[in-house]
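On to chain A.
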Amino acid sequence: MELEDIFEGLNEVFRDVFDDEDITVNASTTSEDIEDWDSLEHINLIVAVEKKFGMKFSMGEVTTMKNVGEMAEIIKSRI
Partner candidate 1 sequence: MKNIVKAISFLVILIIVIDFVGQIFIPRWNDEWIATPIIKDFYDLPKNSLDVLAVGSSQVVRGFSGLELYKNYGISAYGIGTGQQSIQSSYAWIKESTKTQNEKVVCLEIKMLFEDTPEEQNRKALDNMKFSSNKLESIIDIAWKEKSYETFISYLFPITRFHSRWKEIGSENFIEEIKATNYRGYSLENEVSGNLDYVPVENNIPYDAFIEEERYECINNIIKYCKEKNIGLIFFKMLDMDWDIERHNRVEKIAKENDITFFDFNMKDLMNEVDLLYAADTSRNNHLNIYGAEKTTNYLGEYIKEHYDIEDKRGKDEYKHLDRQLEQYNNDVQNAKIVNIFNPNEYIEALNQKNFTVILVKNNLPNATTLEYNKMINDLGLDISKVYKSNYYAIIEDGKVIAEEGADQNIHLETMVDTVRPVIIDTQKASINFEGTEQSNFHQGFDVLVYNNKSNNVVESSYINFENGIPVIGR
Partner candidate 2 sequence: MILTSSIYLTFLVILLFLYYIFPKKMQWLLLLLFSFIFIAFSTSDVKAYLYILYTVLVSYVGSNIIGDAKNEKQKKRIQSITVILLFIQLVFLKYLNFVGSSSINFINLFGVNLSWTNLSIIAPIGVTFYTLIAIGYVIDVGRGVSKPQLNILKHALYVLYFPQLTSGPFTRYMDMEKTLYSKHKFEFKNVCFGFQRIIWGFFKKLVISERMAIMVNTVFDNYSEFPGIYIVIATIAFAIQLYTDFSGCMDIVIGSSETLGVTLPENFDTPYFSKSISEYWRRWHITLGTWFKDYFFYPILKSNIFQNLQSKLKKVFGKKWGKKLTTYCGMFILWFTVGLWHGGATKYIIGSGLLHWFYIVSGEVLEPVFNKIVKILHINKENFLFKFWQIVRTFILVCIGDLFFRSTSTADAINMIKSLGVNNYTEIFKGALLNLGLDFKDLAIAISGILLLLTISLLKQKYKIREEIKEKNIGYRYAIWISLIVFVLIFGYYGTGYDAASFIYQNF
């Protein structure tokens, strides 16, 4: 899968998890950029992304990923 498609998929997930149709993410998006993305929502987000792309993040990746770009790279390498 190409990164472009991954980002498209991520947009869908983000909009669904945060209940906001206007969200668009890119490589540099972080939790600072999205209002409800706090540590509590992070796990829900991760799980939703895992479900969407049929892969699993390691706990290490969950706690150390810095932005959506990293997330996308990991997804790309897993599928």
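How were these picked? Simply put, all candidates are chains of the complex that A comes from, given by their letters.
Throughout what follows, contacts are C-beta pairs under 8 Å (C-beta built on N, C-alpha and C of every residue); 3 or more make two chains touch, one makes a residue touch a chain; residues count from 1.
Nothing here was measured: the structure is a model prediction, and the numbers come from that model.
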| item | value |
| --- | --- |
| Candidate touching chain A in this complex, from 1 or 2 | 2 |
| For the chain A and candidate 2 complex, residues of the former touching the latter | 19, 38-40, 42-44, 46-47, 58-64 |
